[in-house]
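The other protein chains are all here in position, but one chain of the complex has been omitted.
Every chain is named by a letter (A, B and C) in the order it is written, and numbering of its residues begins at 1.
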Amino acid sequence: MIVVMRMGSPMSSVESVVKRIADLGGQAHVSHGTERTIIGVIGDQRTLNPQTLEVLADVEKVVPILHRFKLTSRDFRPERTVISIGDVAIGGDEVVIMAGPCAVESEEQLWETAQAVKKAGAKILRGGAFKPRTSPYSFQGLGFEGLRLLREVADELGMLVVTEVVSPEMVPLVAEYADILQVGTRNMSNHSLLRMVGQTQHPVLLKRGMMATIEEFLMAAEYILTYDNYQVMLCERGIRTFETFTRNTLDISAIPALHELSHLPVIVDPSHSTGKAFLVEYASRAAIAAGADGLIVEVHPHPEEALSDGVQSLRPEKFAAMMADLKRVAMAVGRVL
Amino acid sequence: MIVVMRMGSPMSSVESVVKRIADLGGQAHVSHGTERTIIGVIGDQRTLNPQTLEVLADVEKVVPILHRFKLTSRDFRPERTVISIGDVAIGGDEVVIMAGPCAVESEEQLWETAQAVKKAGAKILRGGAFKPRTSPYSFQGLGFEGLRLLREVADELGMLVVTEVVSPEMVPLVAEYADILQVGTRNMSNHSLLRMVGQTQHPVLLKRGMMATIEEFLMAAEYILTYDNYQVMLCERGIRTFETFTRNTLDISAIPALHELSHLPVIVDPSHSTGKAFLVEYASRAAIAAGADGLIVEVHPHPEEALSDGVQSLRPEKFAAMMADLKRVAMAVGRVL
Amino acid sequence: MIVVMRMGSPMSSVESVVKRIADLGGQAHVSHGTERTIIGVIGDQRTLNPQTLEVLADVEKVVPILHRFKLTSRDFRPERTVISIGDVAIGGDEVVIMAGPCAVESEEQLWETAQAVKKAGAKILRGGAFKPRTSPYSFQGLGFEGLRLLREVADELGMLVVTEVVSPEMVPLVAEYADILQVGTRNMSNHSLLRMVGQTQHPVLLKRGMMATIEEFLMAAEYILTYDNYQVMLCERGIRTFETFTRNTLDISAIPALHELSHLPVIVDPSHSTGKAFLVEYASRAAIAAGADGLIVEVHPHPEEALSDGVQSLRPEKFAAMMADLKRVAMAVGRVL
Partner (left out) sequence: MIVVMRMGSPMSSVESVVKRIADLGGQAHVSHGTERTIIGVIGDQRTLNPQTLEVLADVEKVVPILHRFKLTSRDFRPERTVISIGDVAIGGDEVVIMAGPCAVESEEQLWETAQAVKKAGAKILRGGAFKPRTSPYSFQGLGFEGLRLLREVADELGMLVVTEVVSPEMVPLVAEYADILQVGTRNMSNHSLLRMVGQTQHPVLLKRGMMATIEEFLMAAEYILTYDNYQVMLCERGIRTFETFTRNTLDISAIPALHELSHLPVIVDPSHSTGKAFLVEYASRAAIAAGADGLIVEVHPHPEEALSDGVQSLRPEKFAAMMADLKRVAMAVGRVL
C-alpha cells in the first residue's frame, strides 16, 4: 500500500509513519515528490491494516495497491478451476444450464417443470425450498418437503440439484439433499453461513450481493476457500443501480472481469438480473457471448399462478426455444451447450 | 394496485384480468383512458401478489399503490414509539448517545473508552464482540469474552449495552449479556436472524442495509414486529452510492422520511456513514438537526492501534468536545442531550 | 395517473382533487379501497402536470402510469426505424460498425487507423475533433482541423463520418463535415443542443447520459423527434454505478428494453462502457448477442501514445481479430456483419 502525506508535512511525521511500518513488520520506501511525500509499504497487505497508518499525524490517505483476495486469485492459481459433479463439469468447454421454478410449490409443479427443462437440455434442477422474501407476508417456501421433492425428482430424471441455504444451522440438512449449495444475494456477506458451507466441502453457488463490488464478491468466496473448499461458482445476478425499468442491472462485464481476476467458474442468473421474462433470452445470449460458464434460469409451467417471481419465469416452451438459440451462440464463441 | 393494459388490448384480455382479480378475492375497477385501459384492484395488497397479474396476456405492468409494511407504519400506529430500557427512553425528547469502540479488543481498552464516553454523556456502551468482516484475514472479534467484558464494564458504570448478533443460534447468548441486540447492515435481510431477535422480545437496533430502500428497511423491521416485538430502533448508517470519497453516503433525508412513514425511533451512525473521523462531527450535528432520536458513535482511545475501523473512530477528547457542540444543536431543534 | 389519498381523508379533500382534475381538463374516477381512496385521472398525462395534484390537501402521492415519451415510442410507430445514409442502413439486418480513434490527433494517426478499421469491416469512421474532457488541463481536440481530416480521410476510403458536437452554435459547422452528429453523454440533457441537432434533419447518434434512466434517455430523443427528425440512434455507453473496476457499467438489458419501448435503432459503445481494452471484445460480443444494431469502437494504432482514452482503445490487429469473432456471433442471432 501507499501512504500519501499531506502537503508540507514535517519530516518528523514522515519518520513516525516509517517507524510504525517497521513496528508492524513492513518495510517503508519514502519518495519525495513535487507536491507530496509518499511512502510505499512493502509487506503482506492482507495482515497489515491500512487504517493503523491512516490515523497517524499528517497522513492524507492510504491507497491500497494489491487485491485482498488470495486463494480466489489467478495469481495464486493460474489455471481455470473445473468443478466436476457426477458427469457434469462446470468451468470447462460446456456451458451448463441450471433451470427450474423459483420456489418448489408442489410435486406436480416440480415434475412438470423438471421434465421440461431436462428435455430442453438443462442438467441441473434449481428450486427454492427455503425462500428469503422481502415481506414476511409472502410465501416462504415448502421447507424440508421442498428439499425432499427436489432430490426425488432430480434422481428420477438423472439431474443434479442446486438449492439455497439461508442459515448456518441448516447447512448439514440441505447438503444431504442438494448437490450444490446456493448462497443467495442477501447472504453473500453472512460469514457464519460462508464458513459453514466452506466446511462441508460441498460445491457452492455463491451469488453476488446486489451491491457488492467485484472485490467484495471475491472476498466472500475467499471465506469459503480458506476451508480448502475450492468448488465455488461465482454467480452474477445483477446489481442494484438507479435504473428501475429492470429489477437489477446485469453487470455483463463482470463475467470477463471475474475470469481475469479469479480461476473460479462464472454463472449468470438472467432471471433475477432482469426481472422480466421477455428480457431473459437476450440476457442469456449476452451472458454466453461474454463467456459465462453456465446459466441459472427460472422456469414455471404456469407463471400466472407462481407463488413467487412469476413475472420473470419462462414458460417451458419458451425455455426450449431459447435453448436452441443459445446453442448457436455458444458455438459462435467456441463453447458447447 | 393498478393494472395497466397494453395499448389496443382486446376486451377479452381485460376480462381475463378482471376474472383473475375476482378469483384472488379482490375487486376490479376498470377505467378506459385515452390511450390505455387501467384496472384498479381493491383488496389486501399484502397478500394479493401483483406478479400473478403481471404475467397475464396484454398486461403492460402492475403498479403497486400501497406500502407493503403494516405494523411498522404510522397508519397503523400514529403516535411515536418510545422504547424505555431502565431509565433511558429512546424516541422521546432526549437524544440518546451510544458510544464505544468498533470492536472490544481488551479489558483495558474497553474501560478506558467506556469511562470517557460515559463522562461525556453517553448512556449506552457500544462494542463489537462478534465482528462481520469483509476479509477472512481480518480480526473477527473476541467473541464470548467480548460480551462478558461489555456487561461487566457497563454494569460498573451504570450504562446499557448494545452489541451485534450475527447468527440466529447466537441470539439467546447475546440477549443474556446485551440490553439491545444490534442487527448489522449485512444482515438486514437475514430473515432467520430477524425472526429470532423478534422472538426474544429484546430491544433491537436494526441497521439499514447499505443497499436497502426505505421500504425494504421498513419491511425488515416488519419481520421483527410480526413477533409482537415493537422495540425496534431504525438505524440509518449510510447507503452505497457512486461516491467513494466517503465510505458510504449518509442519507440524511431518511431521518424525517422514516419518521413520516413509521412510528419507530430513528438512530444515526455517523461513523460508518462517513468513514472518516473528521466528518463524524458534522454528520452528527446534521443528524440531530434533522430529527434523529439518537446516535451510535465509534470512539477509541488509540485509533492508530485499533484492530478495526480506527480511521473513523474519534479520540475520547474529540468525542467530549463534539458532545458539547451537539447539546447546542439539540436545543436549537427543541431536544435535549 | 393515479392520485392516492392519505388514509382517512375527508370527503371534502377527495372532492377538491376531483374538481381540480376537471379544471385541468381531465376526468376523475374515484375508487374507495379498503385502506385508501384512489383517484384515476383520465386525460393527456404529457400536458397534465402531476405536481399540481400532489400538493393538494390530503394527497399522499401521485403515481404516473404512462410513459412521457410519445414520438419515440413503439405505440406511436410500431415498425422499427431504419436509418439509411448512402449505402449504409442502420437498424436493419446488418450490424453496423463505427470505429476509429477517440480523438483525431494527426493526419498520419487518422489515416493509419481508418485504413485498418475499413479493411476489417467498419463502414463508419469515428473520431473526436472537439473533446469534452473532465480536466481543463487535458487535450481538448484539434477542433476544425480534426473535422476537415475526418471528412478527407473518410471520402478517400468511402466511409461515413460520425463525430461529436458539443455546443449549439457549432452544429451547422459540424453538420457540414459529418454524416452523423454525435451528442455525447455529458450533453444528453443539453436541450439547446438537442433542439439544434433536431433542426438540422441530420442523422444523430445520441449517447445515454451516464446517469439517465431509460425513460429520461427516450425523453432526450423526443426533443430531437419533435423537430420531425426521426433519424436518431440511441447509444448505450454504460451507466455509473458503485462498481469501479470498470469505467462504467454496460447496461446490456437496455438494448432489448429500448427495442421494446422504442422504434429507434440501438448502438452500443463497448469502449466507454468498460474502459479497459481486454473487456471490449466481450462487451461487443454480448451487445450483438443482445440485439444491438451497431457498435462504436475506439481503435488506436499506438494506444500507449494516445492523447486520450488509450487504455480502452484496441490496436488495429486486435480489432480485426474481434471483427472475425463478431461475425460468428451476429450470424448466431440471425444478423449479418
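Keep this in mind: a contact is a pair of C-beta atoms (placed from the backbone, for glycine too) under 8 Å apart; a residue touches a chain by one contact, two chains touch by 3 or more.
Please read all numbers here as calculations on a predicted model, not as lab measurements.
A.B. asks: With the full complex in mind, choose from C:34, C:49 or C:201 the residue touching the hidden chain.
C.D. replies: That would be C:49, which touches the missing chain.
A.B. asks: Please identify which residue in B:42, B:183, B:205 or B:279 touches the non-displayed chain.
C.D. replies: Checking each option in B:42, B:183, B:205 or B:279, the one touching the absent chain turns out to be B:279.
A.B. asks: Out of B:239, B:264 or B:323, point to the residue that touches the absent chain in the complete complex.
C.D. replies: B:239
A.B. asks: Considering the whole complex, which of B:66, B:97, B:110 or B:250 touches the chain not shown?
C.D. replies: Touches the omitted chain: B:250.
A.B. asks: One chain isn't shown here. Among C:66, C:219 or C:232, which residue touches it?
C.D. replies: In the full complex, the listed residue that touches the missing chain is C:219.
A.B. asks: Just checking the interface: what residues of chain B touch the absent partner chain?
C.D. replies: Touch with the absent chain occurs at residues 211, 213-215, 239, 241-246, 249-257, 260, 273-274, 278-279, 282-283, 285-291, 325, 328-329, 331-333.
A.B. asks: So that we can see where the missing chain sits, which residues of chain A does it touch?
C.D. replies: Against the missing chain, chain A presents residues 2, 4, 7, 29, 31-36, 38, 40, 42-44, 63, 65-66, 75, 240-242, 244.
A.B. asks: For the chain that got dropped from the picture, name the residues of chain C it touches.
C.D. replies: Touching the chain left out of view, chain C contributes residues 20, 46-47, 49, 51-56, 68, 132-138, 166-169, 186-187, 189-192, 210-211, 216, 219, 222-223, 226, 240, 277, 303-311, 313.
Just so we're on the same page, only the chains that are shown with their structure count from here on.
A.B. asks: Which chain lies the greatest distance away from chain C when centres are computed from Cα atoms alone?
C.D. replies: Most distant chain from chain C: B.
A.B. asks: For chain B and chain C, let me know how many angstrom lie between their CA-based centres, rounded off.
C.D. replies: For chain B versus chain C, the centre distance works out to 38 Å.
A.B. asks: Where does chain C touch two or more other chains at once, residue-wise?
C.D. replies: As it turns out, chain C has residues touching two or more other chains at 241-242, 244.
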